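Take a look at the structure set out below.
The other protein chains are all here in position, but one chain of the complex has been omitted.
Chain nomenclature is as follows: A and B, assigned in order of appearance, with residue numbering initiated at 1 for each chain independently.
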Amino acid sequence: MESDLAAGFERLLNTDQRIEPRDWMPEAYRATLIRQIAQHAHSEIIGMQPEGNWISRAPSLRRKATLIAKVQDEAGHGLYLYGACETLGVDRADLLDLLHSGQQKYSSIFNYPTLSWADIGAVGWLVDGAAITNQVALCRCSYGPYARAMVRICKEESFHQRQGFDILNTLAHGTPAQQAMAQDAVDRWWWPSLMMFGPPDDASPHSAQSMAWRIKRHSNDELRQKFVDITVPQAAAAGLSLPDPELRWNEQRGHYDIGPIDWAEFWRVVKGDGPCNRQRMERRVQAHEEGRWVREAAVAHAAKHSKRSGADQAGTAA
Amino acid sequence: MSRDWPLWEVFVRSRRGLSHIHAGSVHAPDAQMALRNARDLYTRRQEGVSIWVVSSSAITASSPDEKDPFFAPAADKAYRHPTFYDIPSEVQTL
Partner (left out) sequence: MITQPALAGYALQLGDDALVMAQRLGEWVSRAPELEEDVALANIALDLLGQARALLAYAGEMEGHGRTEDDLAYFRDEREFTNLQIAELACGDFGEAIARQLAFSGYQFELYQRLQDSRDETLAAVAAKAVKEVAYHRDHATQWTLRLGDGTEESHRRMQAGLTRVWPYTDEMFRTDPLGQALAADGRAVDAAELRPAWAEYVTAVLREATLTWPETAAAPGGGRQGLHTEQLGHLLAEMQYLARCHPGARW
């Protein structure tokens, strides 16, 4: 019986159809998806911090508005993803506990600080740019709820990346101080952005299984190359240089060659020794703890009122 | 979150003439807050949409094409119930 179910599952994968919540699935497929989707959601939530850091100091009202909208979208994306994850039979509260205890991770790019206004531009252009490169592929991942959440997210993301580029481009054509600010930010965010795609696939033993399950549709190196090829001309258009003396167009390959990535730094940051790891967690846990009395109050109120008026199961707003 | 705020399914009709389509889920302590959270999350800054929220536990589901023996064909949950599974701790990273 199980072999029939497994065959059915494989058939869906092989015909590029979606696996839906009530489909039989191998336990390892389910477990892998839970971790991947949850960590994606955690990344959105933690990502609100480095960007939220500049809301109060945005230098124009228009920039302040677009930054608030961007950070709000990130909260929303986290919520879409937690929702997708919950279809696999987990509770958001449990996922947050795993984040807070460090058992589940978030993208370690967010362990870097946003030191100047230009960092907001660099994060939008490079970090969101890298995320988009990854995410477009996920719109076709095998698990239905995740793929659908990604379609929704991708629609909202391209605005973010354009805003980031626009911020840097404006700075790069501004005063000498602004130009220096922009270049400094790019110099600090370029290499970490490349690291977002993860180590080369030969150092990533689980990639093959994820590809077979169509959770992962391209290799880390493929996606990183794609991102580099798109981004290098953009930097040139803005008049910004990239901090890689070995960066050059390779006519034979038809791609840009890049210099060596410092994977030791990547692992240091992933393991907890990046500039902001502790403070990202502290801030997150603090918000959660300080909000406990509020969440509990809402539950208590709901309990009191459902006793009074009968179970309140549905509502409409036309 | 069903330890505190229950899960609600959200259906949105984006304009007249269309029907409500499942948009996703929200957590909220009660139906009124669920409506507001759904509006904020799924129809952000858009006027004139109609939203329904339904407690996820109120949904009766049948999807015979989706094949898991855990789900009886009639009158069952839309999703796997959290208490039957543990969060797997031992899984791969990206």
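In this section, contacts are C-beta pairs under 8 Å (C-beta built on N, C-alpha and C of every residue); 3 or more make two chains touch, one makes a residue touch a chain.
The structure presented is a predicted model; accordingly, all values stated were derived computationally and were not measured.
Among A:Leu12, A:Leu33 or A:Val71, the one in contact with the hidden chain is A:Val71.
For the chain left out of this panel, the touching residue among A:Leu79, A:Ile153 or A:Met281 is A:Leu79. Shown as candidates are A:Ala6, A:Ala208, A:Ala236 or A:Ala287; the residue that touches the absent chain is A:Ala287.
If you put the missing chain back, the residues of chain B touching it would be 5, 26-29, 32-33, 36-37, 40-41, 44-45, 47. The set of chain A residues touching the chain not shown comprises 45, 48-49, 52, 55-65, 68-69, 71-72, 75-76, 78-79, 82, 117, 167, 170-171, 174-175, 177-178, 283-284, 286-287, 290-301, 304.
Please note the rule applied: only the chains that are shown with their structure count from here on.
Residues 1, 5, 8, 20-25, 27-28, 30-32, 34-36, 39, 72, 76, 79-80, 83-84, 86-95, 98, 103, 105, 149, 152, 198, 205-206, 209-210, 216, 295-296, 298-299, 301-302, 305-306, 312-318 of chain A are the ones touching chain B in the complex. Looking at the complex, you find that chain B touches chain A at residues 1-5, 7, 24-27, 29-35, 39, 41, 44, 50-55, 58, 61, 63, 66-69, 71, 78-82, 84-85, 87-94.
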